[in-house]
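Heads up, one of the protein chains got dropped from this complex, but the rest are sitting where they should.
Chain naming follows the written order as A and B, and within any one chain the residues start at number 1.
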Amino acid sequence: MSALPAGVTSAIRRNPQLTIGLIIIFVLIIMGPLGSLFVDTKEAKVGAAMPDLPPSARYPLGTDTHGRNLLPMLLLGTPQTIKIGLLAGAIGLGVGIILGFIAGYTGGIVDTIIRGAADILLTVPGLLLLVVIAVSIKGTVSVNMMALVVSVLAWMWPTRTIRSQVLTLREREFVRMAKLGGMKGPEIIVRELMPNLLPYLASSFVGAVASAILATIGLEALGLGPQNQPTLGMTIYWALYYTAVLRGLWWWWAPPIVIIVLTFMGLFLISAGLDQIANPRLRRPT
Amino acid sequence: MNGHVLQVENLKVYYPTSSGPIKAVDGVSFNLGAGEKLGLVGESGCGKSTLALSLLRLIKPPGRIEGGRILLNGVDLTKLSWEEMRRIRLNQISLIPQGAMNSLNPVMRVKNQIMDGMRAHNPDMSHQELEARVYETLELVGLERNVASMYPHELSGGMKQRVCVAIAISLRPQVVVADEPTSALDVVVQRQVMETIGQLQEELGAAVILIGHDMGLMAQFVERLAVMYAGRLVEVGNVREVFRRPLHPYTQLLISSVPLLGEKGAFRSIPGLTPSLLNVPPGCNFHPRCPQAQDICSKEVPPLVEVSPNRWVACHQGEV
Partner (left out) sequence: MTALLELRNVTKVYTRGTFVRSSTVALENISLSTGGGAPTITALAGESGSGKTTLGLLLLGFLTPTSGQVLYEGKDLRKLSAQEWDTFRRDVQAIFQDPFAVYNPFYKVEHILEVPIHKFRLARSRAEARTLMEKALVGVGLRPEETLGRYAHQLSGGQLQRVTVARALLLRPRLIVADEPVSMVDASLRATILESLRKLNREFGISILYITHDLTTAYHISDSIVVLYQGSIVEIGGVDPVIRNPQHPYTQLLVASIPWPDPDQRWQRGQRAGVWREGPPRMAVGCKFTDRCPRAMPMCRESIPPFYQVEPHRAVACYLYQGSPVIAAEEITRVLSSQPAGR
């Protein structure tokens, strides 16, 4: 530990969860560009190698039935999946912030409408809705399209929770002071309320990303994902399609699952770490 | 020395932190006679609440009793095991904690909350006996019987506080420590609650330590007064004596900062700020703000000496 610079060790000591979580996600993202320096990414294409080969020195993760080298596939696919999650999470949170703040601060009929819409959509079975949308898209689905589809469901929860946070903050005395100082509504939202919600928004974001990734993988595992990109979910889809489990091709379906578990672990740790910042009572005694 | 139901000797309670220990209680000594009313007055951050908790060994780690003795009827509480202390708590010495009325269990009826403690100490008592005791106790604090079957949210602030007093006296302890028992209450209700405590104190013969920051309340209620500043006691004596002739500069300033109904505008603030308990000034901890500070004050800690019978001061003034 003493080999690392002082700043890093103190960051790890102060908030181990956040640090480790961020490291995990960072590694998973950088896997692609970094990995392509060592591994030939062209081998992720169909027919690049002999199919169904078990792991060996030449093919560390073996190959699938399409003849794709699974190692570069994983290296390329993981960042894609995370990217979809980040994009969908960002869109969902962005919409959630706008709607949540407006609903919470304005109240009245505007609040009722926004809240009603969010509540209704929350009751619709998510995956079903996504499947319907995905199926109705003509033409090939790209990674960005996936993100857009998934984000349809990502805004409701942030809207609701941000709204409640705004409701509690709205009556705080520093808001009253701001009003006495001549500030009006929208400015109060942006300058007084939003900064106080930053840790909360951050952890909402992580939550949105996590559920977006889950939704993505779910859709892809059903075959509704981008056909030409080697995402994690699609890998699982093809593995199921070709009955990899029964055929004992464990090197095909196991590694994606490991990666998925790692991803969620990383996201969870980040969320716990952020929670520690937002909630000082959880901090380790210094 | 004997005849004192409680003797605190050189008590030290510290909270260790990465920047050094917070000396919340730094060598406090005092005695409490049976049935006596002692006031402990000090401003926020002086360590009085920590002192209250330490008397019942309720200090949460990392805080710890660093030294000194607490003798209750001759038994040193600091040396007891957890189980032995548990049996003494509520039974022989009890606490009305700060903000107690807000920590009543909202989903339990008053009766059950009072019985809780009693049952823990007397597992053999029958339900009827416990109930009878509850009604007795409620009567002592001036609450009607029907309060027993109510929930805390149905009661007013003053009534809730009296329920907390009831819990504290349910086992007729010899010492009751009341930490700011009326701080959130209105002045009329405050008088009610204080008079209730005073009355039952007479009837039960229990000694009461009233901890607070309101000099007015002290003047109305206690017999002896101890003044605390930044973890140490600076003056102890009969309450009338202390008010009439305060010896320690802090006591003098404290008394003059309380508005009286006399000449308008004749009350003053004490200049400066209370020191953080992490960084107590060397020597006498009041010397930076003391109008009568001398050289020696910044170097040596003045000991608490008995300058006349039952009158103690910690100040270098008397020495020169």
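The rule is short, and it goes like this: a residue touches a chain if its C-beta (ideal position, glycine included) is under 8 Å from a C-beta of that chain, and two chains touch if they have at least 3 such contacts.
What you are looking at is a predicted structure, and each value in this text was computed from that prediction instead of being measured.
Colleague: Just to confirm, in the complete assembly, which displayed chains does the hidden chain contact?
Modeller: The chain that is not shown touches these displayed chains: A, B.
Colleague: Taking the full complex into account, find the residue in B:43, B:66 or B:131 that is in contact with the omitted chain.
Modeller: B:43
Colleague: In terms of residues, what is the contact footprint of the unshown chain on chain B?
Modeller: Contacting residues on chain B, toward the hidden partner: 43-44, 142, 156-159, 186-192, 194-195, 213-220, 239-240, 243, 253-255, 257-261, 264-265, 267-270, 273-274.
Colleague: In the full complex, which bits of chain A touch the chain not displayed? Write them out.
Modeller: Answer for chain A: residues 172-174, 176-183, 192, 195-196 touch the chain left out.
Heads up, the rule we're going with is that only the chains that are shown with their structure count from here on.
Colleague: Provide the C-alpha centroid distance between chain A and chain B, rounded to the nearest whole angstrom.
Modeller: Roughly 54 Å separates the two chain centres.
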